[in-house]
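So that we are looking at the same thing, I have put the structure below in structure tokens.
Of the protein chains in this complex, all but one are displayed in their positions.
Here the chain labels run A, B, C, D, E, F and G in written order, and each chain numbers its own residues starting at 1.
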Amino acid sequence: MIERIIIAGAGGQGIMLMGKLLAEAAMREGKFVTWLPAYGAEVRGGTAHCMVTISDAEINSPLISEADSLIVMNYPSLTRFGNRLKDKGLLIINSSLAGECPDSLSLPFTDIALELGNVKVANVIVLGCFIAKTAIVDKMNILATIEDMAPKNRQDLVEINKKAFLKGMELIKKW
Amino acid sequence: MIERIIIAGAGGQGIMLMGKLLAEAAMREGKFVTWLPAYGAEVRGGTAHCMVTISDAEINSPLISEADSLIVMNYPSLTRFGNRLKDKGLLIINSSLAGECPDSLSLPFTDIALELGNVKVANVIVLGCFIAKTAIVDKMNILATIEDMAPKNRQDLVEINKKAFLKGMELIKKW
Amino acid sequence: MKKILMTGNEAIAEGALQAGCRFYAGYPITPQNELIAYMAKHMIESGGVFIQAESELAAINMVFGASAAGARAMTSSSSPGVSLKQEGISYMAGAELPGVIVNIMRAGPGLGNIWPAQTDYFQATRGGGNGEYRTIVLAPSSVNEAYNLMQDAFDLADRYRIPVILLGDGILGQMMEPVLVHSQNPATNGKINRLPVKEWALTGCKGRKPNLAASFRLAEGKLEEHNIHLQEKYKEIRDNQQDFEGLFLDDAQVILVAYGTMSRIAKGAMNKLREKGIKAGLLRPIALWPFPVNAFTKNLGPKTKYLVIEMSYGQMVEDVRLAVNGSSPVEFLGRSGGGVPAEEEIIKEVFALNEKNI
Amino acid sequence: MKKILMTGNEAIAEGALQAGCRFYAGYPITPQNELIAYMAKHMIESGGVFIQAESELAAINMVFGASAAGARAMTSSSSPGVSLKQEGISYMAGAELPGVIVNIMRAGPGLGNIWPAQTDYFQATRGGGNGEYRTIVLAPSSVNEAYNLMQDAFDLADRYRIPVILLGDGILGQMMEPVLVHSQNPATNGKINRLPVKEWALTGCKGRKPNLAASFRLAEGKLEEHNIHLQEKYKEIRDNQQDFEGLFLDDAQVILVAYGTMSRIAKGAMNKLREKGIKAGLLRPIALWPFPVNAFTKNLGPKTKYLVIEMSYGQMVEDVRLAVNGSSPVEFLGRSGGGVPAEEEIIKEVFALNEKNI
Amino acid sequence: MAKIIINREKCKGCLLCIKFCPKGLITADKDLNSRGLNPAKTKEGPGCTGCSMCAVICPECCIEVYK
Amino acid sequence: MAKIIINREKCKGCLLCIKFCPKGLITADKDLNSRGLNPAKTKEGPGCTGCSMCAVICPECCIEVYK
Amino acid sequence: MKKIFSRPESLRDVSTHYCPGCGHGIAHRLLAQAVDDLGIREKVIGVAPVGCAVVAYDYWNFDCCEAAHGRALAVATAIKRVRPANIVFTYQGDGDLAAIGTNETIHAANRGENLTVIFINNAVYGMTGGQMAPTTLLGQKTATSPRGRSADKEGYPLKISELLAQLPAVKYIERVSLHSPQEVLKAQKAIKQAFQNQIDNIGFSLVEILSPCPTYWEMPPNKAVEWVRDIMSKEFPLGRIK
Partner (left out) sequence: MKKIFSRPESLRDVSTHYCPGCGHGIAHRLLAQAVDDLGIREKVIGVAPVGCAVVAYDYWNFDCCEAAHGRALAVATAIKRVRPANIVFTYQGDGDLAAIGTNETIHAANRGENLTVIFINNAVYGMTGGQMAPTTLLGQKTATSPRGRSADKEGYPLKISELLAQLPAVKYIERVSLHSPQEVLKAQKAIKQAFQNQIDNIGFSLVEILSPCPTYWEMPPNKAVEWVRDIMSKEFPLGRIK
């Protein structure tokens, strides 16, 4: 098993964190993982993406030229990475900012996050969708990781993120 | 014809200038020349030496491992360069500061210079000796060079140096 | 031992602390910023000294001083910043001071950009500074290896009294992988006792003759003597510290040669080539200096051909050519400026070589 | 034309002024001090700018600015100071700014001493700075040649928009030899008109689009594109600017390879060897980069053997080995730290080679 | 009578213009622009004096003032 | 009663001690030392107060003072 | 209606890459406006070293030169000496001007180079991710001072403008701020003055601009300007220094 995921969006959308959560949870299951970030020149409001590879065997290149899954959080990322998705690969799109796309799982994640009360958890909602779709990591491991990765003085973040993750999983069921 | 000369002494004794005078005069006669200086760490009162090569043909190494002539103005220079003189080479020694030596032209140049009224012209006296001995450059060319090399605002130096040079040539006749 | 997901930069910093590094001076630059940030946070817990220097120049000269005072000392930077350290590294080499310099390479020349590159190979392996000196150069290809090599780097630096360069690229520095971390802070639980005694260190001359740390040798013949001594030391290192990883070298018809991040991609290509029935092998230098010459001269017959792959337009390839000395064809594939040769490019190149029958 | 006895340092400075150099920034260091002093005295007469910079770093970056503004600009230093210029040179290469850097090499590493050396060959020819770039490197062997090569250095720098390094050693810098000096100051009698027009120079954007001098290329793919362009330029230079002097290459059985001051001693040795009946020849690279590879690959059969001689423990010898690529034996003789291999040592070495029948 | 025109695509939603309009005439748009940011927009109704405080503080130079 | 001892081989003949001896007790030796320099020497006769001015200014640290 | 405020000609009509609320954008415009106002766009040469504003030349509409980190004033010195008729300025961050470039700063100032220096003090290294700058305040937490800057280990915030003011060849130094439109207008005047000085051959002129970096101060832009007003400008008092 090897799963190559590209996650792309704008700075400030929690792109990197989404990738780290996934990688950390996979590692806890004993999988091999790599997580490779790339920032645009802009710190906020610019582009950001990361590449996560999860595998049963040692991973060679951490760079992904052909992704099994592509998660796109805004429009520029779609144009930039659209062609890196393998044929029949999984495409998840934040339709709030990138519009809809055929053959993809397009949902208005930003809007859903706003509904949940925090625009910043859009990323975790997406992660929930992704896990529900692929089951690449056990959901309990993600939840545990969310708990462990939150800074000690921000335990308030744990609940909303867990909620967001489960919300994302649910969306798939409904979809 | 190729003549390799090492001139060595203390900083402040005009070692470099002596070499330059010789090289410049030889160049004016259309000869090939090289002049290579070396200073000790000390600026004044330390050691200094230069290597002058004069030749009818292009000169390869400006470094002299075996000198045809060695001019030594103080004692440390004698110990340092004594073994660089070729067999039967010309050795000129400033006995004021380096003592006497067999098979050499040893004269108290510093004392003679003091007698002339300027301790600094010991170098030019030695040059006179050297030219009288070797005739490697025409004496008139040395005199002309002395004239041209003096800074414009120090024409007073010209006379004493010419005098010193001629004094040096005379010494040989007497010697 | 604990498995932790870390960036390469963090793993290098943690590896250094575990290896007894107690002095760090650096200056921010992408893509090594996580390293200095980690040190800023954790050095103090080890009782060591952290200084954000006013410049890379100051940083390397601080390492000079700290090392002269006997500490395990290091600095880190990325390409332009490492250029500024060249004089200081040359001084350390001349004064025979140990120390570790981490270069997380980015693309150049000049300011270039912040993407990964392997274009400082010449600088690292041949001494970009003045005079004739060498530094040991180690090139990890994974975050865990980077962590482990820091221990080696400090040990080798002390053993040979030589600066050691850890050469990574922006990918290695910024990617995260699981690292098997030793129990925290051996410094405080006994390991630090194993640090070598440094009789030459400046500690105040109580009970002994004064010590001196210097590269200057003015007296006639003294510097040549010193340089001969250095050359002897370098020979000893060449004889003993070559280090590489080889895969399928025995039966390989084409050997891919690559280091660091590039070697991982080459490994992927090798696997695919083998699947396609082409007997490919991989030779990955772990030490770039001393270069694993013996791997070429001893282990390999003249039948093999080599494809050297770099994130550059050809630097290590010179060392391969020098090692092989014309007895086998040595071909090259490289990109520079942020581009990384992909598996497919490597595979294509190997096929092209086979067709041309080079 | 007038014959004047000058030090190499002075001749270089005068040659630069004659070549239209109108900006000099430098910092004192032995053994190049006569150069900066000459510039301090004479630049003003040419209407140019002389600045004693606060450091070598400032000096090279001043050259960067002056060059960007369109002036023929240069700096000079000696080994430790040149180490400090590596970042700046890399920036110039990246921004494609012409300029001349003179390195009058002294012995290292570190502070070393002030005696002559040829130990910065790697740094000069492979780019001691970060990233992948080249500089043209010219190596005069006499004071007169140093004077003449300055004209070439500035011309090549402008033609290819590349930094050019003039690489000499302490002997070349400080020795005096007669120089055939052109009539003073061509700048003031018409020659300056021949300087190339620099449309890229920063002059204020009146009547045109704004110009930019920069090495930074952040947008994806842009730096790689730029680097490919640089590599193409370097190839053009490699194809067209190799330069060497050959003596008795046709019949030589052993070819001495040496540059700069060292080549003069090798020439003396060659003459003596010929007197002793040994067919020796001399190959003296004048350009060290591009290295005169063709001289080895085209002109020479595989029967010859080479003895490379350097005031180092072996740097240029790598280029000779790479050029010859195993088809002839390449032996090496070198000293470093102030020692200069003497004629007799070379002769002895050649006899030893012949005996060993290498 | 004066008015301002905000370029909503260039606006980064820093909200500084809102803070500094002495008349409180600017507000944050709930609709995102194509970068996904909430840009500033003028409130309905008159009152703008053309004092240009909003434009002076705008880091993106995306406010034009007319008078 | 005091006296000084000058190490004539270490002396470089800068003559600063001569300039600063308040009693004028030091002079330049006409005889050169082995470096070829005229070293300082004490004049004959008493008068030295041991004030150490000569030693304090001596760059070569080659004057010892006794009292 | 007449347009009474719009983009200066010297500022290209493109979006910047700066974070929302970043002072660089304002400072860029002020500089461009001054260049327009003085009618010198066609003879200005800007020197932009490394920092968040590394590609300022993409935003300005006149000749520009890169400089290695810290070397802007060496580069500018040379350009101005080679082309005295042009107007040359540097635009430097606090890391650039007062850390790695301190030497070039002091010596260009001491030589009295006839240059205009725009010095953006945002109390951090923005470009590299919010590390401690020489101007970081005591107690301020950054990536490399995670426990807050301490006078003891890291020294006090460096007031380089006050230092430079000691040098006889320095002719004009003013510290301004971007924390309100009123302050921005003062900054505008100071920048114009610093250029006017160069035009009049008066000599080394520097404007230090306290500039918000909301991102690495970890505050929204409106809080960031308040921090400048209430905290930062207490440590770095505004006004004419020389």
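Quick notes on this one:
We take it that a residue touches a chain if its C-beta (ideal position, glycine included) is under 8 Å from a C-beta of that chain, and two chains touch if they have at least 3 such contacts.
Quantities reported herein were computed from a predicted structural model and do not represent experimental measurements.
Set against the missing chain, the residues C:7, C:215 or C:328 yield one that touches it, C:215. Of C:11, C:40 or C:62, it is C:62 that touches the chain left out of the display. With the whole complex as reference, residues 22-23, 25, 49, 51, 53-55, 57-59, 61-66, 68-71, 73, 87-88, 91, 95, 202-207, 210-216, 218 of subunit C touch the missing chain. Residues touching the missing chain, restricted to subunit G, are 99-103, 106-107, 110-112, 134, 151-156, 158-159, 162-163, 166-169 (touch as defined at the top). The omitted chain makes contact with subunit D at the following residues, 27-30, 33, 36-37, 40-41, 44, 52, 54-56, 80, 110-111.
Keep this in mind: only the chains that are shown with their structure count from here on.
Between subunit C and subunit E, the least number of touch steps comes to 2. Where subunit C touches subunit D, over half of the residue numbers in use are shared by the two copies, so each contributes mostly the same positions. Here the CA centre of subunit D is 53 Å from the CA centre of subunit F.
Between the Cα centres of subunit A and subunit C there is a gap of 34 Å. Centre-to-centre, using mean CA coordinates, subunit D is 39 Å away from subunit G. In subunit E, the positions touching at least two other chains are 12, 37. Chain contacts: subunit D has residues 57, 87, 91, 95, 214-216, 218 touching two or more partner chains.
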